[in-house]
Structure formats: structure tokens, C-alpha cells
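Missing here is one protein chain; the remaining ones are kept as they sit in the complex.
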Amino acid sequence: MWSLEQVSQHSSPASCWVILKNNVYDVTDFLQEHPGGAKIILKYAGRDATSAYEPIHPPDALEKNLPSSKHLGPLSATATQSVADDQQNRKKTKDEVRVEEALLQRPPLGRILSLADMEAVARKVLSHKAEAYYSSAADDQITVTENARAFSRFFFHPRVMRPVGKCDASTTILGYKSSIPVFVCGAALAKLGHPLGEVNIAKGATTTSIIQMVSSNASMSPAEIIAAAAPSQPLFFQLYKNVNDAVAEKRVRDVERLGYKAICLTVDAVVPGNREKDIKSPWVMEDLERGSPKLHVEGEGTEDGDAVFGTAGALIVNDDRDMTWEKTIPWLRSVTKLPVMLKGIQCVEDAVLAAEAGVDGILLSNHGGRQLEYSLPPLEVLYKLRKQRPDVFDKLEVYIDGGIQRGTDVLKALCLGATAVGLGRPFLYAQSAYGEAGVVKIVRILEREIITGMRGLGAASIKDLKPEMIERVDWEPLPRAKL
Amino acid sequence: MWSLEQVSQHSSPASCWVILKNNVYDVTDFLQEHPGGAKIILKYAGRDATSAYEPIHPPDALEKNLPSSKHLGPLSATATQSVADDQQNRKKTKDEVRVEEALLQRPPLGRILSLADMEAVARKVLSHKAEAYYSSAADDQITVTENARAFSRFFFHPRVMRPVGKCDASTTILGYKSSIPVFVCGAALAKLGHPLGEVNIAKGATTTSIIQMVSSNASMSPAEIIAAAAPSQPLFFQLYKNVNDAVAEKRVRDVERLGYKAICLTVDAVVPGNREKDIKSPWVMEDLERGSPKLHVEGEGTEDGDAVFGTAGALIVNDDRDMTWEKTIPWLRSVTKLPVMLKGIQCVEDAVLAAEAGVDGILLSNHGGRQLEYSLPPLEVLYKLRKQRPDVFDKLEVYIDGGIQRGTDVLKALCLGATAVGLGRPFLYAQSAYGEAGVVKIVRILEREIITGMRGLGAASIKDLKPEMIERVDWEPLPRAKL
Amino acid sequence: MWSLEQVSQHSSPASCWVILKNNVYDVTDFLQEHPGGAKIILKYAGRDATSAYEPIHPPDALEKNLPSSKHLGPLSATATQSVADDQQNRKKTKDEVRVEEALLQRPPLGRILSLADMEAVARKVLSHKAEAYYSSAADDQITVTENARAFSRFFFHPRVMRPVGKCDASTTILGYKSSIPVFVCGAALAKLGHPLGEVNIAKGATTTSIIQMVSSNASMSPAEIIAAAAPSQPLFFQLYKNVNDAVAEKRVRDVERLGYKAICLTVDAVVPGNREKDIKSPWVMEDLERGSPKLHVEGEGTEDGDAVFGTAGALIVNDDRDMTWEKTIPWLRSVTKLPVMLKGIQCVEDAVLAAEAGVDGILLSNHGGRQLEYSLPPLEVLYKLRKQRPDVFDKLEVYIDGGIQRGTDVLKALCLGATAVGLGRPFLYAQSAYGEAGVVKIVRILEREIITGMRGLGAASIKDLKPEMIERVDWEPLPRAKL
Partner (left out) sequence: MWSLEQVSQHSSPASCWVILKNNVYDVTDFLQEHPGGAKIILKYAGRDATSAYEPIHPPDALEKNLPSSKHLGPLSATATQSVADDQQNRKKTKDEVRVEEALLQRPPLGRILSLADMEAVARKVLSHKAEAYYSSAADDQITVTENARAFSRFFFHPRVMRPVGKCDASTTILGYKSSIPVFVCGAALAKLGHPLGEVNIAKGATTTSIIQMVSSNASMSPAEIIAAAAPSQPLFFQLYKNVNDAVAEKRVRDVERLGYKAICLTVDAVVPGNREKDIKSPWVMEDLERGSPKLHVEGEGTEDGDAVFGTAGALIVNDDRDMTWEKTIPWLRSVTKLPVMLKGIQCVEDAVLAAEAGVDGILLSNHGGRQLEYSLPPLEVLYKLRKQRPDVFDKLEVYIDGGIQRGTDVLKALCLGATAVGLGRPFLYAQSAYGEAGVVKIVRILEREIITGMRGLGAASIKDLKPEMIERVDWEPLPRAKL
């Protein structure tokens, strides 16, 4: 039972304690191992760190990373009260005040007609940090934009005089039923946007019968998330493979035991992308709070090392940078019987290699434009694959993600041979704006748009969608209006 | 003879009466059948609904949809006076005030030099509801814009040293004479823009000797409209086929008896498109009147089902979604001897099927971009048809609509083999801005532009317009300035 | 000797007199023949019309159009004084006041570095009417802009390590020496921009040794203009062929006698283009003077017939609309021994026909985008001609005009095989901004830019410019900044 004064003695790199949810932890030895760097922990040395810690760490992070000898035990009742009072009395930051007002100004959910409408609300109600983390992408954000623009180059050849009174948009993904050819793509840190985080998504996906792919970097544990879904509702697990095979194996076996139905191995994010908006986010908030920008002082340190990876970078610092076709796929097959999907295939050559390696599915993805700037848009890779190697579609299932906003986008991917498409950010935005109801809402919107589109195309079921119904035009269509 | 108090007793779903043009109707049983949903009727339950009803329903709508037993008879004289007084004393909405002022600010008709000038005036004098209904298109309004942009990719190879002193722009459409190769395309709800509605168009088309295609969804009855035209002036009828063949047959036989000269079967609108501007229009007006936006209340219904089809959706809720080449064309031929045109062919394959099915004409159209977003622009389909299947032009007449604004647009379509082009929105705008005189004006403008263009091309008559006079360029020309 | 009162009696269509430069004319019979329509003359019926007449009519217009019996003789001295006083005391229009101020604000001529700088000054100092007439083009002004944009698609393959210390940009056009491969293109109504009008251009062209092509529609007579040039300086004459062969022949023989060295027959302007900015110009000025726009009055005439041709339309109302290769070229050869150039060839096919017809030169031109909207840019026609029919360049000289602003534009045309390029508007702008000095200035700018460009390309003389030095790129380069 610790007093605040006792904890406050340990506020230096030499001895660094922090309070998390009314328990005290000695993180002195852990400082150098922290994926997010020592600096951010030292900011909270000797005091309560809960509000900074919670939205970006799953609840099992402490157990997994800190030996139990460093769990020093609970605060005293007085100290607990004092921490609560401090939290209560704390002056709100300007950003918190802005967010509270924005939440009150949300339009009725019934007036949200499109995913763009939903994103517009979310962008307003998100904290600056969350908005920066969710929306940021590599370098100059070209790739994230081009992912979406790619869809605008594909036009339809709609067929008329075909019966579409009955129209069915359901399909299967790796053998599991989905109400529409859409799944929730692995997207990290949902709690940054809403206190219920990934649970909102799990519940909404259950309600609407679509599959959720849960990220290794979720802000909740795989167990918490799957518990929120209906028992009958399949979930997939997105694996960031740890450099240590034993750690990685344990992770895979854990999620298989929890009931996850497939392993999606991330192959496009062995190092963090350069997400400047995310990296700059703390400075923006600091300047906002201060009311004026920080200025250059001669002699000041010229590097700001901790900062250059942002929230994103910290999450994958221990990932395996030396995976190979020869080594990694057989290893994964050896530790699980679940179907295996590769997330992050970015060219035809690697799609062919994946088929040869015998994986069950590939997700054509450039990580939502968050990794390598100028990676080809997934829809373009899909189009090339269709033209150059149509045989690959017979060997495994192909999915894409990146830039999908409308039912017609989904239909374009399906015409070209995709089994389904993944959406990441739209689900983060939806749950941030309206919680679980937001998640349900955007699935309903997509369902309506997909069925309207199928009828417009003359397709009564998913199998009626054909490559000849689509054409890549040679002019530059207008982009959708920017949010 | 009803008093207002009596009517006002019936203001719930259990018993719902409304007043229309001083007659009382019991619509309780009809609530669930109303194409526009029950909610909108209930807004007027127990009171006068005339101002909302009239601009969007043809006068025969009541007879056709409500058994005579539900026609409860007229209001008392006192009640009639009271309704009139209410209408008189009613505080004008902000939108009505704006429209009245805009009408006073119109420039002299003599200063309208182009269809864009006309549209600019109309956009100002239209009610928000009408402007939204007329201008709205599917999803992000890409297709409606691309329809127009397509024309900008075609440049001319003008020929010189050819005699063009005498220049004749007249032609025939399905055997009927037209002063210029332009017809009025089926466009619904003209009364939303002007109290005389489709009659303005019928009179203007007579004056200028062009053919009007009258929509099933006109705000006036086919009989009223044809009565306004000169007896010698041909009109075509645009059919939205009812799911019930008997209802559809009656409709066809009725218009044939009235003197319509062709049936244009709509094939691209079996379900309503997603026209968000139209759907949002009531909310915009509501917020405008209230002076602040409606806000989200937790627990509120998450769906707003009635709204998601807008004005447009309500019109086609009973249409046949299971038409086929094998069934529908022979049926239509069996119930009429009139020539048959298909409206809404969107690809080469279906143009070929139409020729094989033996129809008399096809209108390459994506419904002005109002149905399936990313349907290829009609001009591009025409260009493909010319290149891939020039034989189709020998088997039937080909028309296009969508995005035509200038005489040169018309000439481009004709060079590629079109017999004529249809314009829809421009006629709605013209009659909204200046009534019948507006309709005449834009035909005169088009005539002048077409003849100037023919002379510039070295063409003295329509048959001198050839594919070799036109080229699809490989760069992106500047768009016309946006209105 | 007439008094003002006497003249003022004749102010109706029945008897219409006007005063021009202190002489009285009876134009009653001429009203219906006036190319600009009766309405504009009647505005000045019974009074002085000099200020409206002078800038847009050559001084010989009266002799040519009005029988001498209608020349009623001079005003009395009193009347002359009165007219002068009126002119003196007349309240300046808002536009005149603006122009006077703009003239005072011109930057020093030494600071004009480019043709764009010059145009920017001119646009400010021109009257609204002049600016509208000079800058206006057909329909939506797409063609005029595309003419210029075409140049941006051509990039150079510059050659290095070639001696360019001595660099000579001179050439010959139809055998006549020119200091640079640039000529003044026929451009009408220079007096609208500057009181000395075409004489500014003639003097500046003499100073810089370039050839001026004088328009039939110049605001000064061919005699006045050639008199301003040095005797040794060649001038060409741009012929708008009158529908009456005898009138046309007299015109040709007159200019040959005056010493013009070539006849440039205009073939792309048999009817006026639709130049809306020009047509709208009087309304803009009227509204400006009134301080508020003119509004629509129900019942008002719906056509404004006189207006729809603008200043431009009036000039060519009597031109021959039925010229042919078979008839017109032999006729022209029969009435003159001068070399013949055709101005307004717009496609490869007609360039070939011109070569077969044996003309000496062709000017690929779409009339600066003022005639048929969407006529291919001349540079694109030149490029096609080079690729499809390079033999044509051996049979006649080829020139282009339209959109040229920089020395590199000139060099691009020459690399593709043009002998020289014509500029029209830039000379009108230059003389409007600074008179003769402005004309000299832009030739000097072009000369410097051409020589800098030749050296950059590794070309020491005009003949070193080759097709292989240029490439049409397949992307859309940035446009130059709009003025």
C-alpha cells in the first residue's frame, strides 16, 4: 500500500516508478526496452500514468512485459482517492474541451448516409492524437490517396433486362459466411477513439454478420474482443510476428485456443512507416496548449530520436524483419492448423510466390498507405493480377483493402476477382463517432449500396459479377470531393 | 361536407384523413402502400396536404390509387375558406422568401445566351427541394459530371472550302420530323419548378417543332400534356413498366389511344439510385427553418428508413425488377403497334442484344448519372459502339442523353452516328426560370449553335456529319467552368 | 452647312441622319444593310456618332458603303463647336475613368519581361469593350485555352557540346526576310486599344524587321497602314472574301497596287463564331453605368437578335460562305500574281488538298479559338501533319498561330516543320499598352527568348531545329499560370 509521496521519490531514470490503475510498478529496468522509448515514460515518472497508458495498451501488456517482481502492489486508499481527485479536478486541455463540444454537435445517426458522412463526424469528435494516428499515412500521404483514386478509374458496363428482384450479396471467406463481401481489416488502437474500442466493432460485426480481423496491436486483448462477439461469429487474427519465434508461437497458439478462425500474417510492416502527421501530433498539441509555437534555441539537441516513429512505430519495434518464404510459412504451418492469409502482398510476383507457398489467401494491401509511399494501389495490383496471372485466383482467395468508401468500390474489386474487401479506418471512425451503433450503421450502408449496385449492374448474386462488367478508363475521372 | 374539426379527429395511423384541394380522403389503409412511405403522409394527418401533394403527383394519382369509397367528399364552405385563409396567412418559409426575391432578380430573357446561362438562373429561382431533386445524382455525383466531361475529349477536324451558305439542321426521329436533332428527354416532376410544369415544355416543343418524351413520372397526366401540344406535333411516352403486367398494359394502351407516337421503355431504373442530395433536402430545409442543425440523441432510432429513397425513390417502387429480353420485349410488342425505343442501354453488348431483339431505337443513357454511379458516359458507349459494332447503326436508331450543353456536343454525337440527342434537365431548368418562353429560348440557342457549328465543320446538312470529322484526344482538356 | 437642330429632325428609321467627324450623312437606306444591324445606328440617329464609329471602322468605310448623294455635307461652325464642347463636357463613363487611372499605373516598359507581363498591363488599360473583343473566343473559351496548352505537351531533347556562340534566328517567309520566325497575324480593330491602331504595329514591325499581315477588318485602311511602314518592309494582306466576286477582286487588286506582298485568304470564318464575352460586353457596361443589373419584365421581347453576333459578327456579314477548292483558288490566282496563303486550315486532309491546289503557304489556325469551339489546336494539327504527311512540307510553307507566348513555343513549331508562327492578340495587347514601343518590346523579348532557346537546344541557326529535338509527352504538364 503506497502513498503518493513514496511513489514520487522514484521519478528519475535511476529509479522510475509509475502508477497504473491504482497499482504501482517499477519500470526502471524496462525503460530501455519500451517500444515507445524511455522519454515518454519518464514524463510520468513518480506519478499516475493511467490516462496516457490505457488507450494504447492492451490490458495484458503489463503481465506480458513486466516481471511480477516489479508489480509493487496497490496504492493506499488515500492515495487512490487523491489520484481520482486529481483526475477529476484536472483542468481539461483545449483539445479535450473541443472534443466534448464536438460530441454534443453530432448529427442524428439517421442522417449519416455514407461512409464519408461518418468519417466527417469522426474527424470532428476524435482527439487530435487519435485523428492523427488513424488518418496519418506515409510521407506525403500520396499512397493513401492514390489507393482511393484508383477506384475512380474503373467504370462499369451495366447490363439491363436481367432479373434482379431477388438479390443476394452474401458470400464466404475462407469458408466462413459473411452477409456482404466485406470484412473488418486489422486496425489498431480502437480505444483511442472510443472507450469501448474493439468491443464496439466485435459487437457490430456480430449484429451484421461480417468477419472481424483483430490486430496484434489492438488496444484490447484478443480474449476481451472475442468475448464480445457472438460464439457463432467467426473472427480472424492479424499477426505481427515477433522476432522471437517462441513468443510468436505462443501468440498463435493462444489465439487459436481462444477460437480465432484464421491467421493473417502481416508481411508489409517489418519497420514503421514514416507517418509525419502522427509524429507531429504531440508537438501540435503542445503548441496548442501553450498558445504559441516552440522556437529554435541554438545548441539545442538536433535530433528528436524518440519522436520519429510516432505512435505507430512503437507498436512493431520487436517484429521479425527477416521473414522469408522458405522459413516463415512452414514455421507458421507447423504451429497452427488454422488457414493462413498473408496481409500486405503488393505485386504480382509475390502473389504468385504466395500461391506457390500454398497459403490460403492473400490480402493485396499497402497497409492503407501507411508503410512504403508509392506502393502501387491494391486495386491496380488486383487488375494486373487478373490480366497477367488469372490462374492465381484458382489457387487461393484474393482480397484487397485500401481506399474503399462505397458499395461500387466493393463491386469493382469483386468484378476483378476478389473474394472480399477489407475496411480498416472506416470502422475506427464509425465506432469513434457513435460506438457500436456506428459500426452497425456503416455495414448497413454498405449493404444497401452493394445491393443497389448489383441491381444496377444486372447481377442477382455475387457470382454474377464478372471482369467484363468493368473497364479501366484512359482518362482521369474527377475525384470524390475531399473531406 | 366536412368541417376542419371533424377531419382533425383523424390524425393518427389508426385513422388518417387528409384534405386535398378541398376534398377529404381516408388514407388509413393506403399508408403502407404509399410509395413515399407512411411517415410523410402522417405529417399532414388530419389537415390540408395540398401544397405538399400537388407538385409531385399527377392529378389522376388519387383515382388510380384510392378506391372511391375512401373519397369522403368536399369540405364545408367555412372549412374551405379557412384552409384558403391559412394558406394565405401562412408565414412563408425562408426558402420561399428566397425564391420570391430570386424571381424578381432574373435577367431579361434576351440576355440568356447559353444553356449554362439558363441553368444559372434556374438554380437561383428553384426551391431547395426542386433544385435538389433536379440536380441530384447517384452517390458522389461523379457520373453526372463525367457524362458532360466526356464531350470535352472529342475535338473536331473542321473542313474548309465547302459551301455552307445554305445549312439545314432538321432530321427525323423514328420517322417523325424534328427541326433540330434534339428531343426533350423524359424528365419527371416539372411542376416542382413551375406551376405549369410539363405543359410549358409541350407548348415550347410545339413552337420549335421538336419532340417531347413524356415521363411516366410527370407531375401532370399524359392527357393533360398532349392536350397542350399542337395536334400535329408528335410526342413519345417514357414507360416505367409496372411489376403488374395488366397495369402496365393499360398504361401503354392509354397513351397509344391519347396519340403518343412511340413507347420508350426505361431499362436502367429498376431500383432507385442513391441520390443523397435529394434525400438530404428535407433535412437541409428543416435545419434552415429551425436556424440550427438537429443533433444526435443517444438511443434514437438508428435508421431513417423512409428517407433513404428521396423523392426519386418513391416514384418507381412498383416497377418491374425482373424484365428480360425474352419476356419483356415480346410482351410490349404484343400490347402496342407503336415503335419501341429502349432508354438506358449502357454498354455495347446490350446495344447488340437490343438490335437482335428488333427494337426500333436505343437511347444510350445512364439516367443522367442518377442510377448506377460509374456507369460509362453515354458518349463513350456511343464511341465504342461506332468502333466495335458499326453494323448496329444500320439496324436501329441510336440516341444518347446526358451532359449535353452546347451545339457542339450535339454535333459530336451525330458525327459518331447518333440520330439525335435527348436533353432532360436543361428543359426542366428552362421552364422553371421563364416558363414556356424559357423552353423556346433554349431550343433557339441550340439551333443557332448547331448551325454555326455545322458551318464551321463544313457540313450543310445532317448527313454531312461523319466520324472522320471527330477525334478522341489523348489529353485531358479543360472542363467548362462549373456553374 | 448644317445646324444641330436640322440634323436632330432626322432621328427615326423613316429618316435617319448621323454626324461623323463634323459631316452629316443620310443613312436611312443603309440601315438595313449595316452589318452591325440597324439598332446600333438608331441609337445615334439625329446626332454625333463619331466616338462609337471611329474605333471600329476604317476611314474608307463611308465611301465604300454610302453613295455620295447621301454625303450631305459639313456641319456649320457653330454646330462643330457645339459637338466639340459636348464631347469635352461629356461626363466620363465609369469605364473611361478606370482606363485613365490604369494608364497612369502602368509599370515602366523596361520591367516588361514577357508577353504575359505585357498582356497583364494591356488587360488593365483596355476599355471593357476592347478587352472583351480582343480576348473573347468561341463558346466556353476552351479552344483558345487548349491552343496554348498544346505547347505544354511538347518537351525538348536539348543537345549539348554544339557551338552556339554565333546564333542566327532570321529566316524567310514566302521569300521575304524576317529577323525572327514570327509574323504579325491578321488581327482586327487595333484602334479599339490605342488611337494609332494598326500604325503602331506597322512601325514596330518595320523597326524590328518582321512581317505584318494586315486584316480586311483592320480599323485603318490598307493604304494608311502600309504608308506607316518603311518602303522596304514587306506586308501581307489578309483577305475576307466578299460574297460578290467583283468587290473581292477590286479589294485584291487595290492591295496589290498598294504594295502588299502576299494574299492570305481566310477560310475558317465564313460565319461569325459565338463569342459570348464580346456579345455581353455592352450589357456589362450598361449595368456598370446604371449601377445595378437590368431585370426581366414579363412579355418583353424574348430575342435580342442584333446582339448575338457582337462586334465580331458584324465584320463578316457579307463574306462568301460558298467558297470551294475548285472555284475559289483559281479565281484568286486569276486576279493576282501575288503568292497565296490560306489562313485557317484545321486538319491534315485540308492541308493535303491545299498542297494539291498549289497554294504557296498554309496557316494552320482555328482563328485563335474564336470560330469553331473544339477545333483541334494548331500545334496538334502540325504534329499530325509531320507524322502523317511529311511530304506536304516540301510542297508549301506551313505556319501556325494560336496560343504562342514564349520563344520556346516558336521553337517547338519550327522543330515540327513550321516555317514561322503568327501572333495576333499579343500585338494588339502590346500596342494598347505602350503604342509602337510596346510592339517593338515584344519582338525584342521574343528574339531574346528564341536565341536563348536555340542555344539551349544546341541550334545555331533555324535549319538546325529538327523533329528529333522534340517529344510529345504522355502526361499532363502543368499549365502556365493564368493571367
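A, B and C are the chain letters, set down in written order, and residue numbers restart from 1 in every chain.
The criterion applied here is as follows: contacts are C-beta pairs under 8 Å (C-beta built on N, C-alpha and C of every residue); 3 or more make two chains touch, one makes a residue touch a chain.
What you see is a predicted model, and the numbers here were worked out from it, not measured in a lab.
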Chains on display which the left-out chain touches in the complete complex: A, C
Hidden partner chain, touching residue among A:P67, A:P293 or A:P467: A:P293
Identified contact with the non-displayed chain, of C:K43, C:K64 or C:H157: C:H157
Option touching the unshown chain, where C:Q105, C:S292 or C:S334 are the choices: C:Q105
Candidates A:I279, A:V340, A:A418 or A:L446 - the one touching the absent chain: A:I279
Residue of C:D48, C:E276, C:E380 or C:E449 touching the missing chain in the full complex: C:E449
Chain C residues that touch the omitted chain in the full complex: 104-111, 113-114, 116, 152, 154-165, 406, 408, 412, 434, 437, 440-441, 444, 448-449, 452-453, 455-457, 468, 471, 473-478, 480-481
Sites on chain A contacted by the missing partner chain, in the whole complex: 139-140, 142, 145-146, 149, 153, 267-268, 270-274, 276, 279-280, 283, 293-297, 300-304, 307-308, 321-325, 328, 342, 344-350, 353, 366, 371-376, 380, 474, 476
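The criterion applied here is as follows: only the chains that are shown with their structure count from here on.
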Contact graph of the chains (line, ring, star, complete, other): line
Inter-chain centre distance, chain A versus chain C - centres from mean C-alpha coordinates, in Å: 63
Junction residues of chain B, two or more chains touched: 474, 476
